[in-house]
Every structure is written in C-alpha cells, then in structure tokens.
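With one protein chain withheld, the remaining protein chains of the complex are depicted in position.
First chain written, first letter: the chains are A and B, and each begins at residue 1.
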Amino acid sequence: MYKSLLQNFITTILAVFSVSLVLFILQVSPLEIYNNLFDGSFGNLDKISRTLLIATVMALAGFALIITFSAGLWNIGIEGQMLFGAIGATFIARTILGELFFAPVIIIIFGGIFGSLLGLLSAFLKIRFNVHEIFGGLGINFVASGLIVYLVIGPWKREGIASTGGTDLFPAASWINGFGESNFPVYPIVIAIFIFLLLFTLLSRTSLGLRLIATGANTDAADKFKIDAGKFIIYAFIFAGAIGGIAGSIQASSIHHKLVPGIAGGYGFLGILIALIAGRNLFTVVIISLVFASIMVGGVQLQLRLGLDSSFPYIIESVFVMAWLIIKASKVDAKLLRFIIKKEGNFE
Amino acid sequence: MNKAFVFPYFVCLSIPICYKNVNLNFYFLIKLNNSLFGAIIFIIDKFSIFIEFFEILNFSLFAEKYIGGKMLQDIKFKFILGLLVSSAMILAVACSSDTPEPTPAPAPTAEPTAEPTAEPTAEPKTIEKFGMILVGPRDDKGWSQAHFEGGEAIEKAMGAEMIVADFINPADSPNTTVAQVAADMIDQGAELIFATSDDMKDGILEAAAAHPEIPMIWSSGDSAFADGKGYKPELENLGNIMGQMEFGKYMAGCAAASESKSGNIGFLGPLINDETRRLTNAAYIGARDCWVDKGNSITDLNFEVIWIGFWFHIPGVTLDPTTVVNDFYDSGVDVVISHIDTPEALTVTDQRAADGEDVLVVGYDYENSCDVAPSVCIGVPYFNWGPSYVEAAENVANDTFSAEWTWVAPKLENGVTLEDSMVGFKSGDAMSSETSERVSKFASELDGIASIFTGPINYQDGTVMSEDGSTPSLYDIWYTSQLLEGMTGDSGGN
Partner (left out) sequence: MKIEFKNISKSFGKVQANSKISFTISTGSIHAIIGENGAGKSTLIKILSGQILPDEGSIKLNNKKMILGSTQEANKKRIGILGQDPLDFSNFTVLESFLAGGNKSSVIVSKSKIEKIISEFSKKFDWEIDVNSLIKDLSVGQRQQLELIRLLYLGAKIIILDEPTSGFSLDQKKKVFDNLRELAAKGYSVILVSHKIEEILEICTKVTILQNGSVLQTLDLPVDPKLLIKKMFGKSSEITNNLTPSFIMNNNNNAKNLSLEIKEFSSEEKIKLAEGTIIGVAGLQGSGSDKFIKSFYSYSPQSKVYSDEITSVEYSNITYVASDRLEKGLFPDMTIKEHIALMYNSKSLINWSNTLELTKNLINTYGIVGNPETLAKNLSGGNQQRLMLALIKENTKLLLLEQPTRGLDIGSAKFVWENLFQTRSKKNLIIFSSVDLDEIYDYSDYIICFYDNKIVSTGYKNVLSKSIVMEKISGN
C-alpha cells in the first residue's frame, strides 16, 4: 500500500514535469499556469465547491469503470449510461414526484435504475449476440445521445421553443442543493463516499467482488472454478450502469438543473482515462478526479486571466495522461522507486 | 490492457492538440478520439501490416521471439526513447503553429490606449474591467464575433479591459455554466457582465441574483421588459439590449427575393423561439413585398424554413447546416438566407457557385461576414453592438445604470444604414443595382418596426396577426407565436 502510493506519487511528479516541459515549449510559464489553476479551483469556497462537485461526478464515472475493468470489460457505454441517468432524473423531475421534498432521493435512485438498464443492454448484447462491449457501447452512446436530443427538442421542449439548448429548469424541489447557503456539494460527496465504501467492500471483502475480478483475470480459469462468467459480466454492467446513472442524475439535478444534450459532459470518457490510470485502486481514482476537476474548473481562469485559448486545459490534461501512461509503460517509476528504497535501505 | 494498445492511445490523445487550430472543441474530440481508438483497435485486429510492428511493442514477446535476450535492455531503452521523442515531436509540431496565438493574446494593448484617452478628457468616469461571455468562438464571422467587436468598442472608448470567455454553451463547455463564468469574472474585478446569448437565460438570471451589485446585460433577453412574459423586476442589475433586426431581416428577405429567379427561397434557421420566429417572419414579409414588386405572383414564392436546432452546428446534436444548405439547392432553391451564428451557408454557396450553379446567399450577424464568400453574397443584415454597449458601460461608469429593456431601432437614411446604427444591412458584391434600388426603396418606406408587420397578415394556422392596414403591438411582435401564412416550416408549437 505504502509502496504503491509512493510509486503513484513518483509518477505524478514525473507527469507534472512532462506537462511543465510542454508548457515551456509553448512559451508559457508553468508556474503561472499552476498558480492560476490552483487559484481557480481552490481559491475560495465557491470554487472549491465547484471543483468538488465535478470531481465527484468524475470519480463516480471512474468507480463505475473500475467495476467493469475488474471484470475485464471495456465499458465504453458509460457515457450513454450517464446520459440515461440524466434522462431518468429529468423524467422524475417532470412528474409530480419532482415537487416532493424528497425528490432528489427519487431522482438519484431513478438515475441509477435508468443507467443500469442501459448497462444491462450492453451485457445482453455481449452475452447473447457476442457483440464486443466496445462496439456495443459505442452504439449505445449514439442511441442515448440521439434520444436526449429527441426529448429536448421534442416531447420535453420548452413552451413555444424548439432548441437543443435544454429543457425547462427542474422545479426547485428537485434540485440537489449545496450545504446551507453555500454551493458546497455535500450530498453528492456523501453519495460518492458511500459508493466508494461499497465498492471497497465489494472488491476486497466479498466473494462477489473476488469472483468479478477472477472473471476479468482469466475466463478459462474461472470456468474451472465454476464461476459463471456471463453472470458476472451482467453484474458488472448493472453496477457500472447504476453508478454511471447516478453520476448522470447528479449532473442533471445538481449542475445544470435541466436536461441538455451532452449532459454527460465527456466525463464518461474521462472516467475511462481515470480508471486506466488508477488501475484498480479506488483511492487513486479520487486523487486523479480531483486533479482533473481542478484542471477543468481552474482552466477557465487560463482563458479569463492569461487570455490563453479555451482548449488549453485540455492540452494539459492530455499531456498529463499521455505522460502517465508512458511512465507506467516504461516502468520508469518502478525503477526510481527501487532506487529510492535501496538508498533509504529501510524497506523490505 | 494489452501494451500494444497503449501507443495508438497516445496518438489519439494528441489529436485534440493537433486540431486546436481548427476551433474544434475537446468534447467532440474526446468522442472522436474514442471512436478513433476503437477504429485503431479494429485495424490492428484486421490488418496485417501492423501486426509485427505492434508485436515489437510487447517487449517480452519480442525478446522471446526474435532475440536471444541479451539485446533486450538495449532495445527497450531505444524504443522508449523513440516513443518519448516522437510524442514530444507530435506535440511540438502540433502546437508550434499556435504559439504566437496565445502569447500576444493577453490584453496588454488595453493599457497603452488607456493612458492617452484618460488624460485629455479631464478624468471622465470609467470602468476598469468588464466581462464578455460568448456562446461561440470570438472569431466565428458571425454572432459571437459581432459581440466581441462590440466589446472591443468599449475597450477603445473607455480603455477598459475586456475579459472574454468564449465557447460557453453546454455542448462545448459542459463543465462551465454561465453563472460560474460570471462569478469568475466578478472575482477578477469585472464591473459589468455581458451575457450574449438567448441560451444563457438560466445562467445569467442565476448570476444576476447572486451578484446584485454587479450590472449585467443579457443581450436579446426579455428579463427587463416590464410588459414581457419573462419580466424579473427583482433583478435590478440585469438589463437587456437587442437591436431591431426585423429591419435587417426585412431587407435581407427583400434582397433575396429580388435576386431569386425561381422564387424558391431557403431559410436556414437556428432553433425555434420568439426571436427567431419574428425575424424569420420579417424576412418573409420582405421577400413577399419585393417578389410581388418584380411583377410576380405571390403564389409563386416558395419560402421554406428549416431549423437546425441550435444557434450553430453541434455535431450529433443539431442538423448539419452544410447538409441543409446543400439540400436546399438540390431541391431547386436558388437563394438561401442564413440565420445561424456561423457562416456555413456562405461557404457551401461559394462551392456550389464554383461548380457552375446559379446560387446566391444572404449572410447574418456580422458586418464583414460576406468576406467568407464575396462573389455569391447578396448582402448581410448585421448587428453593431458597439454604440449600445459603450452606452451601457458609460452608464455603469457614471452610476446611471438601470435595468432597462432596450430594443434599439436602426438609423436609416433613405433606406441606407448609417454608420452608428445598431442594426444594418450591408450589400455584398453579388447584389445587382436593381435589387439595391429596390431594397432601399422598400426600406425607406418603413416607419418603425411595427410598420413591417402592417396587415393583412395571417399566421400559419389562419389566425390573424394584424388586420388590414393595422399594425400589431410591440408585445405581439416580440412574442410572435407562429410563422406566417405562406411560409413552409415548423412553428415550434407544442
């Protein structure tokens, strides 16, 4: 544990160094950039709230993907599952249920159910028709985003308006508000912590989780252990879909307060990167999500304060991910770790 | 993950950087990336040429298969080095072309201009900074650029510094809301905020409520329209500015019909709301008047409206304007009137004309948008936000700002736009002198915005908009609920 944390720490430093190098090549001061990013994402309570809210959604997407990665699956359909969660949330918010004081609870639950339905579809395609989950997922994403556009411009459009700009705002009761007067996203964070603990237990303490991992590790061997791979693929997709759906419903009722096309915000795809980086480590997911969220939220400052192009945060992010993967693939970090440990000499 | 897939992923990840020039946005690039990634996996799976190359990536396999094992370390090192160097090169190449862009962009230019203007006019009150929230890119040759130049006018007039945030819409910046951007700008010292799209309604209302001390302008909105449906009297810091583009659209419609031989006119509409309906209607009335003036029968005029779904093209979400315009021409339309924020219609028309077709186009929003395709551009109804925006900024500086709803009439003289008019019509190279005369003739006959809608005018469903000879109220014009009789297209009713 200590070792892997240290190793990830080394990787982070190297990746940040690579980012600095690229920034340097682009003739921008890395320090200024980092300063602005930090200030823009943790400068005051409002910004911290925003960063945490986005980090929560990203982390949820990452969690969802860790489940499917554990089962050896590429859940590309996560974006669609988030979209469906948002559709579920909007569906509830537009009914009489959306006026109830506990509407957010129903919204979250329905978001989860909607997302898991779509996850189930991926699993169904894979198991029944042998469609690889990457292609199934891509298709499902298209279907989901098409459906949202249809809903926003069709049945759920604003009165007298036909715009893909979004539906009407949710009734105030359906909003997931911040803590007290502030925007501090206490409820999303509670949900994320709950799911974190649930997953942690699932993957490390339950037979279900262990079997899930076993399915992903070696299907042939799983067969010898009498583990029904198909069943666990379905479980994995349902879990991942539900978490993705919850992330989507948080996007809808906590950030946008309405349904807009592309409400998943690309977090699903980012989640894939996050899970890719984090391996199966839930804790790393949280850290990386925070880093990404602060780049996204703070990134607005680069445009506002430094007048940099609006695509700049994404450059930083891509370089970070790229550097991370190169470092991991080349095992430079492991070598450095061994070097450091040998120097200190007090580790096994 | 199979090591062999890591490399293509690097390549894919660098694509957003390569595309940066083209003003594509990351959200779709991520999508693109992932489909590319999928495609690359597919290619590896399918095509032989890659096989050996990617096997090399799998070091251990490579070592076992091809080398005794001694060379392994050496090769690994060289390979990693190669990877690093090549990715660095990709980055360098992709981004080097952009380097001049970001560095001069910060607005030091504001400082020197501030000095001379400040000195001679014995310290007029001024504002230091203001925020400009754009829905699209600042150089879209359309709506957003017109606003951006309006902001530049304030910079010039008062020496204030403009803080710009562009691409603020849910598709391009799903993580950024208008309220957040406004808060950031205020944080930075902005004393006035412009939210320049109808789409920013929810965000700017939230921001105005959250920062009651900061004056804000929601362009094209109705939050300060005392008789309006969306009146928010509690938001005393939020004003609205809009130009009476109905004049411009009337002239645009007139010019289009005047140039059209077939009488088939295509109207490339954005989304459907009150504003777009009334402007489209104005264009139709202009087209009708001038078509009949040419001696044609009104029944021969075919005015078709197609809405793409948003102010500009969002892949996968809206219709593709390029396709729509092409479809128009394929179906016999010979003049297209663009109403969207971006100039795709001009580009397509230029291409079709280059292929020998007799097609023409009317632009929108930005005074110089005809530059995109001068030879086929009949003209462009445009906004000149500068004067109104400067006025608003001066009001803020002098503490005389109040939340007003201003619907600014154009300044026309004999049907020709004056320079400081909020709304205007600029002729393009493709306009014939006959059309030019006809447009100014009809424009000079107009007497106020209501006169455009002088009856008899019926709505699409047959109900009356204005009786014979009468004119509708401002309210009825602003909140136009349907397209007009004689037009083809969706009114967006529920």
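FYI, contacts are C-beta pairs under 8 Å (C-beta built on N, C-alpha and C of every residue); 3 or more make two chains touch, one makes a residue touch a chain.
Only a predicted model underlies this, so the values are computations on that prediction, with no experimental measurement involved.
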Candidates A:Val152, A:Ile176, A:Ile213 or A:Ile287 - the one touching the absent chain: A:Ile213
Which of A:Val105, A:Leu198 or A:Ala221 contacts the chain that the document leaves out: A:Ala221
Chain A residues touching the omitted chain (full complex): 205-208, 210-211, 213-214, 217-218, 220-222, 224-227
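As a working rule, only the chains that are shown with their structure count from here on.
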Chain A residues touching chain B - in the complex, by the definition given at the top: 21-22, 25-28, 40, 43-44, 46, 50, 54, 76, 134-135, 138, 142, 145-146, 149, 153, 157, 159-166, 169, 255-258, 260-266, 269-270, 272, 276, 296-297, 300-301, 303-312, 314-315, 318-319, 321-322, 325-326, 329-330
Parts of chain B lying in touch with chain A, wherever the complex brings them together: 1, 3, 6, 9-10, 13-14, 16-17, 20, 25-27, 29-31, 33-35, 38, 41, 80, 83-84, 87-88, 91-92, 95-96, 98-99, 101-103, 105-107, 163-167, 169-171, 173-177, 180-181, 183-185, 187-188, 198-199, 202, 270-274, 307, 309-310, 314, 316-318, 481, 490, 492-494
